[in-house]
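A single protein chain has been removed from this complex, and every other one stays in its place.
Naming follows writing order (A, B, C and D), and every chain is counted from residue 1.
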Amino acid sequence: MDVNTIAWILLLLPLLVAAMILLGLKRWSGLSALLSTGSALLTLVLAAMLAAGGSDAEIRSFPWIDLGQDTFQVEIGMTVDSLARGMMLVVTFVGFLVHLFSLGYMRDDRGKSRYFAGLSLFMFSMTGIVLANNFVMMFIFWELVGVSSYILIGHWYQKASAADAAKKAFLTNRIGDFGFMIGILLVWILTGSIYFDEIEAAVGGVTNMTLLNAAALCVFCGAIGKSAQVPLHVWLPDAMEGPTPVSALIHAATMVAAGVFMLARVVFLIEAADMAATVIAWIGAVTALLAALMALQQNDIKRILAYSTVSQLGYMIMAQGLGSGGTDAGMFHLYTHAFFKALLFLGAGAVIYACHHQQDIWKMGGLRRKMPITFATFAIGAAALVAVPFTSGFWSKEAILEAALREGMIGPYVLAMIVAFLTPFYMTRLLMVAFLGGTRSDDTENAEEVGPVMWVPLALLAFMALFSAYGLLAGPLLARGQADVGHLFGSFGLTATLSMLGLIAGVAAAYFLYRGKKEEPLRIRVLARKFYLDEIYIALVRIFQDGVAAFLDVVDRYVLDPAITRFPAMSAMSAGRFLRVFQVGNVQAYAFFFGVAVVVLIYFLVL
Amino acid sequence: MSLIEIIVLLPLLAALTIALGAPARLTALGSSVVVLVLSLFAALNFRFQVEGAFQFESSRSLIDAAGMPEISLAFGLDGISLVLLLLSAIVLVAAVLVSPRENAIVGSSRLYYLSLLLIGGGAIGAFCSTDLFFLYAFHELALIPTFLMIGLFGRGENRVRTAWTVTIYLSIGSLVLLVGLLMAVVALGGSTFAIADLAALARSPETGIAAERQTWIFFLLLVGFGILVSLFPFHGWAAPAYSDAPIPVAMLHAGVLKKFGVYGLIRIALPFAPAGAEALLNLVLVLLLGNIIYLGLVTVAQKRLDRMLGYSSVMHMGYIFLGIAAGNKLGLAGAVLLMFAHGISIALLFALAGSIRERFGTLEFAKLGGLAANAPRLGLLFGFAAFAAAGLPGFANFAAEINVFFGGFADAEGSLGWLQWTTIIALWGVVISAVYMLRAYRSIFYGPAPAKLQSKADLAWPAALPVLILLVALISVGFVPELLNQYIRHALDGFFLVTPG
Amino acid sequence: MESALTLNHFLFVSGLLFAIGLAGVLVRRNLIVIFMCLELMLSAANLTLVAFSRFNLVGGEPAYDGHVLIFFIITVAAAEVAVGLAIIVALFRSRHTTDATKINTMKH
Amino acid sequence: MTFLFYIFSALALIGGVGVVVYRNPVSAAFSLVVSFLGLAALFIQLNAFLVGILQILVYAGAIMVLFLFIIMLMDVPREERKRLPYFGLAGAGAVVLAFVALLIEVLKRTEAGSARFMPVDTPGGPGTSDVHRIGELLFGHYSFPVQVIAVLLLVATVGVVVLSKKELK
Partner (left out) sequence: MPVYYLEIIVVALGLLMLMIDAFVKLEDKRVIAWIGMLGLAVVFVLLFRVEWPESTDGAFWQFYSSGDQMALYFKGIAVLTTLIVLIMAADLSPLVVEQTASPAPGAHRQAGLGEFFALPMFTCAGLMWMASANNLVSIFVSLELVTVSFYIMVAYLRRNVGSLEAGVKYLILGALSTGFLVYGFAWLFGITGSMDLGEIAAALAAPDMNPTAALFSFALILVAVAFKVGAVPFHFWIPDVYQGAPTPITAFLSVGSKAAGFIVFLRLAQPFLSSGALAEKVTLVLGALAALTLIVGNLTALPQKNFKRLLAYSGIAHSGFLLMALASAPTAATANALTPATVIAFYLGAYLLMTLLAFLVMSTMRQRVVSEDIDAYRGLFKSSPFLAVTLLIAMASLAGIPLTAGFFGKFFVFKLAVEQEQWFLIVVGLVGAAAGFYYYLKVAASMFLEDPKASAGGDLAVPIGAVTRIAMILLIIAIFAAGVYPNLILGLLR
């Protein structure tokens, strides 16, 4: 099969499946689940073929909106280059595993088929983003992933919290997309094109730097929303209301990474706009730090992971902010992170599943003995996350930090280092509280190891978490340069030292602090409450949206409408009532008016 | 009797036969379906290679007295009117399907269906007329039927008052409009009412209208058409009308009839008074922001679905105006496509709102909830509709809005003018509409269901038929905008393009 | 016959008469009297006509068209009076009044 | 000559005023007769002999008799002495005065008005009076309007008959 057909199948197959489930197969949920999973497997294979093929291709297809070449044309077109291939592989791989895992996790859920339809829809949208060769098309699928995540987060829609979380996620993303769209438009008027290749060609010629920076930042807004960067990060932790596999797939591995991917896609733009680049880097770093801090005090296992995700995304964004120097590092981290974070989430999922949907780590404990495989894999994932040397996470994080140093972004670098200390701390806390020590609730009392359909994916992911950075595996993923041991010793320097110190310090601190504790030893309210950001945002919405809206509603009802509708009507009516006064019914009065009129008439005409 | 004449006159004749005693629902349904089929047929036989404005033309002269203007019963289709014809036909069929059976109607079912046909037929006639006089006259045809429908079959205790408001408001609008049109015609020689000829006259510099007169004409047309489209300060009638009117009327009015105003602006105001349009551009921008932002926020504040839908439909008019304000090919194409998309989607939403009320007896957000469990099919369809209205890709609305937004930026040479800033602000409306749509969906279908709503009354397939018709139209155009875009493009190619403000 | 009188003399007198008639219509209450005043106005008009037709001569003679019009006016006046008085009588029969200010049941 | 004019016009005007001021309808009617006599005299002074005669015959004769007859028939009470509607009077007076003022203004401006009357040569030939001339005109040239007037009179007759049918109690 040539690249073209593969790409098309990759794109359309999931859509087809979703449609089929939606239209007919709803009743037979088992069948639809299998169908969906099967399609995921198929896409994985295709993605692998694509990756193996290694041939770039630019696929321009039928026009979607066409007002003639001169004015405007949007084509459904696809770019297959190393970036796309790599991302595609990761997406399909994680996607397939999540499908597999879900088969078990969602076995007896009422809305099983709806769930799998959602997954397929997501796969479709994500593929679209990855393969898109122009901004508009990317924006289209950008929105669609938003929807699929809305559907999946709100899967248990009768839980008010889930429903609200879904809404919150979608709206927050919409705000990001608002900027994104403006960005696209600005880029369009600056470079006269929406196709990435043409933009890349034209961006050099742009003279209006302020506008270019603005454009880049607006485009970045999209990433802020999708990749949950400060200040739009609030939706991601809430999104954990969705089924855990979803969290693993969408809110850890792939969708949230879309922002990073998009930035990598338009790296030339960031290159051109320095100011924007700096901002991006800083935002990434700050996000990483704040998220890490918030993670310290969370008790819900999934929320901890969620904040760590945000923090890791911060790394990646920061890397993108470094421009071409850092974009590869960023993508590298994206890949590795996809694996180990998916692993962690699925692990958490297994735990939650085993503990009858108990998510509070302080109510767990001692799971190491009850579910050894899960523990092992989870530990591996954690190790990768905290960047224990020679795990995949280690290499990718090193790459980012070095890049930051190389690009001379000292501020972000420092922040990133602090994060490198915080991450080990809260992960250790998680591991110790949840898995070590003794059980603290009967939920966990009779927890037991999950079945193969669930632990096989864990195992596979654990493998990737360890080795995905190494040549053979990283080969198809990365455009240039990859990690190897030689590289580490070759450029062993400040960065490596600091991060290792951070690692050791973090682990140690957490170990001594949480050893054998039954409940939270140190309480830092501001962190537990996530810097009160949610509260602040809610207040803002109340005032600046609902408040204003209510006010305007009153204005519309009781000021504008009366002024424009009622008042003229009333005045006409009362004028009529007044005029009736002259109709007194007395002939002589009429004759009198008659006479007056005559006089006036004559006066007017004659004089 | 040419094809187009049949299309236009069939609904009216059907109305007449109903008045004379034909079975109401059957006749209405039959005629509207035939109209739909015929318009699809027309669409398929549209000749793209032919240059120039109108096709399927037919004309009968009505006045040939000395010193009298030449008025003729003339019909024809170009890309734009074809799209709107399709819109009208589709929504008309859906509306008839949605309306209750004779025995379920309190009062005269004849009058009910007759009025429906008159409203729909009026819209179709207006879109198909190539003569200014009838373009105006056909639209007015809907006035009294609307009045009676809202007053007789409407809902809510103050329906009569609403009927009054709507009727008087619209009639005032059309009076202003009439004067504007007459001014334009007179300024163009006053001898003919054929739109094509007038446009030709307006284009040529020697017969064109003097600039400052153009400003006045455009202003009058803007106000006149604006009132019909519920442009910002003149929107007072719309929301109550839609919430109190019977569902089919709401569908036809919000979906089809309202588009007449915008159609008129594109078809008449822009080509006849381009200079006026340019002069008043900033005014238009302010007003359309009023629609999008001000009314958008008002929409957010609504507590009942039908009122919310009413306001939202008013709000979305702003985007159509944005496309017109852009005035370039891109914007106009977007505007026309958006007319179609919005028409279908709002009709869809009203239809669904109707069935929700029918099943659960209320549309107050506070009293509803968790219906997705009771009525999953309803939930699914409404979800589609809501997302469509929120401008989600895959639905026609998105394709149209994209055009509009790009249109807004099309003429900015590397810097931002008023139009661009307006577009940027208008973009925020996309967020707003997402807010109220999702809120509505959340509070009706998600969350725990109130105890008394446990009735399992999902949408049965026959009842779902009209909804599906609309949905199919919406999605197919959403996936392949070219379906309609080709017509619009053809029209705009032959269209006197306005120099953008 | 040489005369010192000008047209204006007659026009003025007729105008005054007309005005007096009008005044009567406005102030008198009795329908019959009002009616008389209307007759007064008519004959005032007649005077005007006569004066004018005496003024613009045709072939040395008064323009007799004016006189003819007067003839018609008088006839019409007669008819009007007949009908009018009949109506007034009928009203008087049913209402026992001829007071103009009392016939105002229909108003506004 | 002028002297006579003043006499007669005074007669006409005073008669008119009488109509307006006399409370008693009968007196009003008689003063109307007086005014008509004055008018007739003025007509004759303007060589309008036939019209003058008609004025006396038809108006002073027939019409006024009819008036008096009706007044007697209904023995209309003299307008009872309730307080005068001063306001109405003032209004009416104002209107009338304004009218007169305007009339004077108009007369001032019609330069033709200040011209003397041309002498009239007596209607052509012996034995022909203006009666003769008007007769010719009326039944020759003006025969059509006369027909119409005939219809009018017919209608009036019918109307009066219908309206004043006697009601039997």
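Simple rule for what comes next: contacts are C-beta pairs under 8 Å (C-beta built on N, C-alpha and C of every residue); 3 or more make two chains touch, one makes a residue touch a chain.
Just so you know, these numbers come straight off a predicted model, no measurement behind them.
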Visible chains that the absent chain touches, using the contact criterion stated earlier: A, B, C, D
Candidate in contact with the missing chain, chosen from A:A508, A:L522 or A:L601: A:L601
Chain not shown, touching residues in chain D: 106, 109-112, 140-145, 148-149, 151-152, 154-156, 158-159, 161-163, 165-168
Chain C residues touching the omitted chain (full complex): 18, 21, 25, 31, 34-35, 38, 41-42, 44-46, 48-49, 51-53, 55-56, 58, 63, 65-66, 68-69, 72-73, 76, 79-80, 83-84, 87-88, 90-91, 93-95, 100, 103, 105-108
Where the missing chain touches chain A, by residue: 569, 572-573, 575-577, 579-580, 582-583, 585, 587, 589-591, 593-594, 596-598, 601-602, 604-606
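Rule of thumb we're sticking to: only the chains that are shown with their structure count from here on.
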For chain B paired with chain C, centre-to-centre distance based on mean C-alpha positions, whole Å: 66
Centre distance in Å when chain A and chain D are each reduced to the mean of their C-alpha atoms: 103
Residues of chain D touching at least two other chains: 88, 91-92, 95-96, 99
Set of chain A residues in contact with two or more other chains: 588, 592, 595
Residues of chain B that touch chain A when the two form their complex: 165, 168-169, 233-234, 236-237, 294-295, 297-302, 328-330, 333, 370, 372-373, 380, 387, 392-394, 398-399, 402-403, 405-406, 408-410, 412-416, 420, 423-424, 427-428, 430-431, 434-435, 438-439, 442, 445-449, 480-482, 485, 489, 492-493
Chain A-touching residues of chain D, taken from the complex the two chains share: 88, 91-92, 95-96, 98-99, 102, 105-106, 109
Residues of chain D touching chain C in the complex: 1-2, 5, 9, 12-13, 16-17, 19-20, 25, 28-29, 32, 35-36, 39, 42-43, 46-48, 50-51, 54-55, 58-59, 62-63, 66-67, 70-71, 73-74, 76, 79, 88-89, 91-93, 95-96, 99-100, 103-104, 107, 110, 112-121, 123-124, 130, 133-134, 137-138, 142, 145, 149, 152-153, 155-157, 159-160, 163-164, 167
